[in-house]
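A protein chain is absent from this complex, but the other protein chains hold their places.
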Amino acid sequence: MANGLPRLKITDVKTILTAPNGIRLVIVKVETSEAGLYGLGCATFTQRPMAVATSVDEYLKPFLMGKDPDRIEDIYQSAFVSSYWRNGPVLNNALSGIDMALWDIKGKRANMPVYDLLGGKCREAAPLYAHAGGRDPEEVADSVRKYMEEGYRHVRAQVSVPGYSVYGAGGGKVTGKIWKPLSPEQKGAFEPTPYVNAVIRLFDHLRSELGNEVELLHDVHERIPPIQAIGLAKELEKYRLFFLEDVFAPEDIEYLRILRPQTSTPIAISELFNNMCEYVPMIKDRLFDFIRCHLSQIGGISPAKKLASFCEFFGIRTAWHGPGDVSPVGHAANLALDLSCYNFGVQERHVFRQETQDVFPGCPELRDGYLWSNDKPGLGIDIDEELAAKFPFPEHPFNGAWPPVRKLDGTVIRP
Amino acid sequence: MANGLPRLKITDVKTILTAPNGIRLVIVKVETSEAGLYGLGCATFTQRPMAVATSVDEYLKPFLMGKDPDRIEDIYQSAFVSSYWRNGPVLNNALSGIDMALWDIKGKRANMPVYDLLGGKCREAAPLYAHAGGRDPEEVADSVRKYMEEGYRHVRAQVSVPGYSVYGAGGGKVTGKIWKPLSPEQKGAFEPTPYVNAVIRLFDHLRSELGNEVELLHDVHERIPPIQAIGLAKELEKYRLFFLEDVFAPEDIEYLRILRPQTSTPIAISELFNNMCEYVPMIKDRLFDFIRCHLSQIGGISPAKKLASFCEFFGIRTAWHGPGDVSPVGHAANLALDLSCYNFGVQERHVFRQETQDVFPGCPELRDGYLWSNDKPGLGIDIDEELAAKFPFPEHPFNGAWPPVRKLDGTVIRP
Amino acid sequence: MANGLPRLKITDVKTILTAPNGIRLVIVKVETSEAGLYGLGCATFTQRPMAVATSVDEYLKPFLMGKDPDRIEDIYQSAFVSSYWRNGPVLNNALSGIDMALWDIKGKRANMPVYDLLGGKCREAAPLYAHAGGRDPEEVADSVRKYMEEGYRHVRAQVSVPGYSVYGAGGGKVTGKIWKPLSPEQKGAFEPTPYVNAVIRLFDHLRSELGNEVELLHDVHERIPPIQAIGLAKELEKYRLFFLEDVFAPEDIEYLRILRPQTSTPIAISELFNNMCEYVPMIKDRLFDFIRCHLSQIGGISPAKKLASFCEFFGIRTAWHGPGDVSPVGHAANLALDLSCYNFGVQERHVFRQETQDVFPGCPELRDGYLWSNDKPGLGIDIDEELAAKFPFPEHPFNGAWPPVRKLDGTVIRP
Partner (left out) sequence: MANGLPRLKITDVKTILTAPNGIRLVIVKVETSEAGLYGLGCATFTQRPMAVATSVDEYLKPFLMGKDPDRIEDIYQSAFVSSYWRNGPVLNNALSGIDMALWDIKGKRANMPVYDLLGGKCREAAPLYAHAGGRDPEEVADSVRKYMEEGYRHVRAQVSVPGYSVYGAGGGKVTGKIWKPLSPEQKGAFEPTPYVNAVIRLFDHLRSELGNEVELLHDVHERIPPIQAIGLAKELEKYRLFFLEDVFAPEDIEYLRILRPQTSTPIAISELFNNMCEYVPMIKDRLFDFIRCHLSQIGGISPAKKLASFCEFFGIRTAWHGPGDVSPVGHAANLALDLSCYNFGVQERHVFRQETQDVFPGCPELRDGYLWSNDKPGLGIDIDEELAAKFPFPEHPFNGAWPPVRKLDGTVIRP
């Protein structure tokens, strides 16, 4: 006995590919020598799922077979360096799937929810932020108001820009007069300046319509040049955003050193980070306010818990990435940290379709603007593998990859 | 049910004072609504034990009665700010006792050693460093050699300085000719320069006698002026120490910024830290190499685990404080972190007397230069309260306080 | 004779616990070998008084018995390190009580007020700031106006936030519609954004009603996230506050480096500091404007005088903490520094109840918006021990500890 319980071995590792909400999800299942005791993890990387699955099936499975699933830290550290090159997408996603599954197993073994292993609840439920969008500021205001009536105190607001293809305002549809892009492959182009102007008009309208109590958020989605993003953050300061997200691409984060002395607009960033060389210098110098990492992207619960602890020393709050390309298993992992980390900030909202709830029994519950755990042992979530198989990955010209976004002259930009 | 288990309540909190090894220990016992389920924590602050006991008995007990012991993080955070002023000795010790006891309860509930809750073993046992001392370099070399023969690869070496009272070479006894101190209350004085000269001679002798394989450590014990400590660290560089400890008093740690560009002698510090304003700036700028915090001093396992995680991002290793003024419960807590934190460095050795082992059944075991866990659920250690009562605190003119150390002219110095 | 006077010895040290104003006060009395010559000091730590009393009675008393009370610096330095771990609440409070009592003795011996020993008066009396509050900006304006009519030129203004429990506006009472907190133990919750909005509305109203002549202050009380506090400080800039207090918790003070380049709102901070690692880096980089330390918290008059000297080199002014949880002895010590330090800024006002004045004959006098010394030798204040005993500590569920303040989701926050 390694502890009060019989010593376990990992007897199988496999990936389950499913798309009940139309988005390519990758689930890892780790089985053990105890009959019926297994764990689930989210390894989703929806733009490259097969590369993740290959990494798990071809490399992590043989590496893990026969190992003791209680030794999560050793498995994490040894698997991490087993690829020699490390710290990036695909490999970190594969590790995330394993790591979450091991925490799920440990929780089930302990007969405790994972949040209890991590220190227990320090709040009852996780406040969510909803996504509002619309073709113009009026439509967005209506959308925000609807969420406020449902009990949401935090709402992200995105608006269309007539003539352009923008992120998040409702599928990136182009509204109004269309500027003709030079590149024939492009249906709609993006240009930074019309977008910046539209965003400032949006928040001016929202604050004058909705007042200052509702917490408003916005996602720049790394699409505009750094210095223009700094200008935007400054102009938005008077609208007192809860946070402004992804003002810079990960390649440009050192611009936070230029932004930070100029504006108190709270900054959320890091959903695109994979690597501690991306976030360590920014955290230690307190250059942003909300960490947005994608748990299925950075290696799972083990590194995310460490990262949250690190951030706590620097007054930085968590706002883990949580859209539809996080599986319900990943949402359950987010929630385990949301409930147990003192420095939680807010959680991104995703509404689980009925099909998703059927494939993943035990999805966290949305109620009154909060996300609630089902308080079951482990991550509290299961998968119906037969049903999962009925939702294969959909067809897509690039097999799920993000399509290029271009400027009017044809220059491809950050997505 | 908060999880798969029935909801618990804290039904009692008490302190147990005992001195089986002659050192004043403070143990906290937290009892729960489940018959027989309790946890133990170390709140030892051997220079001020009664102040800690008062803090637990008068303040933390009423604060905690009826609370859910699974909510460790919430209890930690709410108790932490319940004193308004915080972050210092006495109060952090009291919190440490509570926090460790809650982790002990959680481990017992989960039927897992605490190290398993923290991620599982990532090493088999914790390498220890032993304490060698002697009246001159030859005696110290003999003492080191004896430990090497017992299997120790890491040994701290301290040497007497003829005519002076020094730390760690064997009780601070004064050997050789005694310089007459001006202050009548002082039996032996300390002066920095004779000490510095003696330490350099010591390591020159040790390396020429013992070679470069054995890992040698030394503790300056914050007794010398900062710039002289920097000079010492530079002179010792060629002897390739494993670490040089407490080169500065906590009041002078910003001198690490002066030291660091000048020498690669590895620096261990922080046994005297209580407060994140002491360690955060030093860690984030990688100004030392081994964190020495006293788990019973900084608030217990919860903050220590966070601190270890923070240090891991900065390449800093743990060397938790572990002499006789850490109780066996505290040593068990150290060991839980030693086994589960990836960035473990080394553990300080303490030999548990037979009386101590009788009072605390389940003491970690020393074998072959390593410290081994007994792998029992929780911290794996118990207390025999009746026997503990047979070892009351000993008499002492200052009730256990550190006696003043003075220079020849009578100036009191850091201890 | 050590000086022109007979050599003294400390013959007794005791603590006196009393609560004439309903707040738990801890007084230290040091007696000497000269009949009738004793000193009083304030060691109050109202959230943990018994731990302070234990520290004095069990540890400092045996340490001090027989020592020469004239050697204040040596006693301070040797007592400081006698606990080995140091620099925190409880122990620093105990030291404060001793240190003030020694200065009181020295003043009585010299037949001089303590301010004369510290260099003599450089002003006649200390300007005070009063505390105004109310349920809405109109009520607060009335309250400020009342103080202006009484002669106060400096007024702190705090306002209630309908539906929330806030600090300082009149006992934290919840007014208006109550948002339902998730945590059942919580009567009223605190949320940062409604508070921030209310404060901005408050100062907009106050300046438009009262003009720009009155010096307005505000205390954030460390309750809001750092970046939001920076935003608040920027928005308040145009209202020309005299100072904005405790924008950050002591754990987050490094955010002053982010705030400082963005706004000229004067910053007061440090009532919660215990440790020079908290304040030294901030002072040397001129990151705040008013030092608010609690003399009974940092070790007494000796370290406070040094701290004021240090601040003088950096253009930082004193605003010693002075509410009801400073005893009249502590107020007298504040005043001794207020009168003799060149870089005095302002003094917090506390009105001594009649009961308090009876227990402590010689309370400093409030007149015309100033605090006046009675110019008697020493601190000029005495204690009626028999009467003090008639005001025992009141009953309280947590024995005086600060009750948890929680957000709507149940997260405990800085108090």
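Going by the order they are written in, the chains are A, B and C; count residues from 1 in each one.
Keep this in mind: contacts are C-beta pairs under 8 Å (C-beta built on N, C-alpha and C of every residue); 3 or more make two chains touch, one makes a residue touch a chain.
In this text the structure is predicted, and so the values were computed from the model without any measurement.
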Omitted chain's touching partners, listed by label: A, B
Of B:20, B:41, B:127 or B:281, the residue in touch with the unshown chain: B:127
Contacting the left-out chain in the complete assembly, out of A:15, A:143, A:158 or A:274: A:274
Chain A residues touching the omitted chain (full complex): 45, 47-48, 50-55, 58-59, 62-63, 74, 77-78, 81-92, 250-251, 253-254, 272, 274-278, 280-281, 294, 297, 397-404, 412-415
Contacts of chain B with the absent chain, listed as residue ranges: 121-127, 153, 212-213, 215, 237, 240, 242, 260-267, 286, 289, 314-315, 317, 342, 344, 370
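Throughout what follows, only the chains that are shown with their structure count from here on.
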Euclidean distance of C-alpha centroids - chain A vs chain C, Å: 45
Sequence positions of chain C contacting 2 or more other chains: 251, 254, 412
